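Okay, here's the structure, questions in a sec.
Removed from the display is one protein chain of the complex; every other protein chain stays in position.
Read from first to last, the chains carry the letters A, B and C; within each, the first residue is number 1.
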Amino acid sequence: MTHSIAIIGASGYTGAELIRLIATHPGFEIKALAANSKAGQPLAAVFPHLRHLTLPDLVTWEQIDFDQIDLCFCALPHKTSQEVIAQLPASVKIVDLSADFRLRDPEAYAKWYGNPHSAPEMQKEAVYGLTEFYRDEISGARLVAGTGCNAATGQYILRPLIGAGVIDLDEIILDLQCGVSGAGRSLKENLLHAELSEGTNAYAVGGTHRHLGEFDQEFSAIAGRPVQIQFTPHLGPFNRGILATCYVKGDAATVHETLAKAYGSEPFVEVLPMGETPSTHHVRGSNFCHIGVTGDRISGRTIVVAALDNLTKGSSGQAIQNANLMLGQPETAGLMLAPCFP
Amino acid sequence: MTHSIAIIGASGYTGAELIRLIATHPGFEIKALAANSKAGQPLAAVFPHLRHLTLPDLVTWEQIDFDQIDLCFCALPHKTSQEVIAQLPASVKIVDLSADFRLRDPEAYAKWYGNPHSAPEMQKEAVYGLTEFYRDEISGARLVAGTGCNAATGQYILRPLIGAGVIDLDEIILDLQCGVSGAGRSLKENLLHAELSEGTNAYAVGGTHRHLGEFDQEFSAIAGRPVQIQFTPHLGPFNRGILATCYVKGDAATVHETLAKAYGSEPFVEVLPMGETPSTHHVRGSNFCHIGVTGDRISGRTIVVAALDNLTKGSSGQAIQNANLMLGQPETAGLMLAPCFP
Amino acid sequence: MTHSIAIIGASGYTGAELIRLIATHPGFEIKALAANSKAGQPLAAVFPHLRHLTLPDLVTWEQIDFDQIDLCFCALPHKTSQEVIAQLPASVKIVDLSADFRLRDPEAYAKWYGNPHSAPEMQKEAVYGLTEFYRDEISGARLVAGTGCNAATGQYILRPLIGAGVIDLDEIILDLQCGVSGAGRSLKENLLHAELSEGTNAYAVGGTHRHLGEFDQEFSAIAGRPVQIQFTPHLGPFNRGILATCYVKGDAATVHETLAKAYGSEPFVEVLPMGETPSTHHVRGSNFCHIGVTGDRISGRTIVVAALDNLTKGSSGQAIQNANLMLGQPETAGLMLAPCFP
Partner (left out) sequence: MTHSIAIIGASGYTGAELIRLIATHPGFEIKALAANSKAGQPLAAVFPHLRHLTLPDLVTWEQIDFDQIDLCFCALPHKTSQEVIAQLPASVKIVDLSADFRLRDPEAYAKWYGNPHSAPEMQKEAVYGLTEFYRDEISGARLVAGTGCNAATGQYILRPLIGAGVIDLDEIILDLQCGVSGAGRSLKENLLHAELSEGTNAYAVGGTHRHLGEFDQEFSAIAGRPVQIQFTPHLGPFNRGILATCYVKGDAATVHETLAKAYGSEPFVEVLPMGETPSTHHVRGSNFCHIGVTGDRISGRTIVVAALDNLTKGSSGQAIQNANLMLGQPETAGLMLAPCFP
């Protein structure tokens, strides 16, 4: 059976990635593409790499006839997203890729995003979209909140370890490099090729990155007590990919065993043999996440490294994985594309 | 129906690209992977990005049981390729990705490649693999010779124009930039990141690049008289993609019309509206070729720019397109992956 | 003797490059830095890589006390530049890096830049700043107009050849790749890392690039009759560097000899041995221009390739070379920095 899909926010990178993946999805058909600032244009004017596809022209989201839509992906900036989603008909299932429904607590949202939430009642309804850990709730949900891309990466490392109680909860450091597409298609000086290529820098140092809101919420819930991690993102001169290097206190073999067991039957999360280290090169353009575990020369210290593609597993691939569950499609439908290397 | 596939030369980039594409091909199953220098290893040791696939371990090509193979892709270096192919059983269809069977004339081969051909009788049998122009012969062939990646790009521009007699045959300049994967996975100083990134240079200047052998053969055959073009390749600091900028003498509107007509029903070759210019960014990782035509301010001069991915449309995607024809699969099977942007 | 220098437009890339070079110039001292949109800020807030220098804070250009300034570099956008320069006191020597005084003919300026010139009388006074060819005029000038970076590259190849009458004037094709810093520090979608890295494209195809105004003016003057060339720039995924590949009709040995003779005593222009090819990697960050000549397999055709750094030899290095002449400094003062490789 083919499901009818709409995408709101089709002119950004996560929108483009959704279309790229749906292009070869056997069970989804795109019926509407909205991008209010580009309404009236053919998609190929905004994303020439998709010109081979037969797709509807861009419209405003208000122009979409939602009666014919089974599921709507919402790839808008936060704040705008909650305003739009609050106006969508109840008959439409929604996967939101923004930050607007990730935090269940309106105060936490206000703290991290700087504005009060305008649809707090929907926050309660939303299911957090980290598929491997919320599969049942996602299958029955009307509104799924896609996770932050960094937040997804860190959680793939830490959720099983916190859940199994095999690491020190007060001594977790997550050091991470993110490719530039994670910042979206926005005109900022630091995203120019001339500024960003050929080097790297840290940003949001000291515990100020918004994805910490997700870490705090999820890790504290798993642990049953407040958990705060240290988290430093870096901006790397590559377009796709997140590499997270996580320092924990715990036994390396136990950490590896815990992760291997947690993901043993997962189609998209691969735990490498002990001592091997993943690379973003090897997940590029795919929905896979690779995780490697290595013990340190200092006894009781372990380093866990995870790699995924921020646009795919960290965002649009995850969104489709969730949509598959919500619509009764096979979970892996449209997502088995192999990474693009070199 | 599913066909059984072998790949010889699976440890190089074109081998990896074949596997990437076959991974989601509905009608092909990989039964054997050969890489003599890496025999005995799992493929994931050589290409960790393919670790999610269930594949046979690498063997030597001599270890392959060809009785169970319908078609064999041969992704070996030239010279080695002809030696191996000459020993394969007649029951196996072959798509060769090397240069060994591209030139029908043994003397031309010896001139461009510096060694006499060791299987000249097979040269006669081989069909030149530029799918759009040799479709019928390829469908019935046992041995198809994949084209050079630069040679494919130049021919997509020039074959229809030469065939239609709309450009001056003695005034053709093909200026081209090729991504580094075109040079293969070889340990050469000029292919190191530190040497190649952040800049560009021309190479094989002055009519010495081997792909000129293909241009000479094909263009002269179409024109019915000797045709020689000027061709300058450049090595660009990107991994995938060829951008060819071709200077011809002829009327721009006629050139555009000729190309639009030639490719009107082709699934993979897109002629852009007059005056638009393609980009390698927009074909990356895909089997598509984009072509743009612009008239010059000097009357009677026209610039045609073409973009494709050297590893896909220029090599492994083309090989699969040909294999589809040879095995009775739909020509586009496994090849409709959308480009990976950004 | 130390000369006092002001820079107007210090917050752009050519401004930064001027400061980088003057930082180790033995005869220049920066007395004022203007950037009207950033006035009041320390330079390090705009260009942290220059934080080790003791420099005046940014001011508006109107705040500069020109009585203490010997020479002012003007690195503003075109149109703004002419308006500002027209207001500067006559006692100040000026090197303009914009396009505003490159074209002597107000009509040509209006045609290529889309607006009438507001200081046409100063256009007459301005000396065209291609140092090697206007040395005497520059030495005595009050206002020198820096050339376009692409225009400089093409002229290093073609001026001696046109002047010596050794190539066909109606069959010149200049195919060129330019690094992204050539587009300045402007917030445009196509200059984002995610859009520009990992690929390439042509732009201003068909004879529409503004630097053709300079080519037309200069080449026609040298030839004594109208000369129009074909010129196609490409945007490459690197920050610094121009590689120009020029196709001419003429004898390769004669072309090489003509260029070698023209630049034999030049400190910054190096003609490589016949058949060698330059690379932008080898001039990066320096004021050098490398030129290589190769004959084609087609008799009578020659390819000339030139490489320079668009920010240095193509712009700010050239500007300082000219300022040296205007102030009686050694021409090479501050400019002998070796290229930064890798």
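Before moving on, here are some points about what is shown:
We adopt the following convention: a contact is a pair of C-beta atoms (placed from the backbone, for glycine too) under 8 Å apart; a residue touches a chain by one contact, two chains touch by 3 or more.
Predicted model only: the values in this text are computed from it and were never measured.
Touching the chain that is not shown, out of C:Lys93, C:Arg159, C:His211 or C:Arg240: C:Arg240 (per the contact rule at the top).
From the options C:Gly9, C:Gly146, C:Pro160 or C:Gly285, the residue with contact to the unseen chain in the full assembly is C:Gly285.
Contact with the chain that does not appear here is found for just one residue of B:Leu196, B:Leu259 or B:Leu272, B:Leu196. Chain B residues in contact with the hidden partner, per the touch definition given at the top, are 13, 180-181, 185, 187-189, 191-198, 237-239. In the full complex, chain C makes contact with the omitted chain through residues 13, 16, 19-20, 23-24, 47-53, 181, 197-198, 239-240, 270, 278-279, 281-286, 288, 290, 336-342.
On the side of chain A, the interface with the absent chain consists of residues 173, 175, 177, 179, 194-203, 205-208, 212, 228, 230, 232, 234, 236-241, 243, 245, 247, 275, 277-281, 284, 292, 294-298, 301, 303, 305, 307, 342, using the contact rule stated above.
In this section, only the chains that are shown with their structure count from here on.
For the pair chain B and chain C, the fraction of shared interface numbers is greater than half, so the two copies use mostly the same residues to meet. Chain pair with the highest count of contacting C-beta pairs: B-C. Averaging Cα coordinates per chain places chain A and chain C 45 Å apart. Taking each chain's centre as the mean of its C-alpha atoms, chain A lies 36 Å from chain B.
Between chain B and chain C, the centres computed from C-alpha atoms are 39 Å apart.
Residue positions of chain C touching 2 or more other chains, listed in rising order: 194-198, 237-239.
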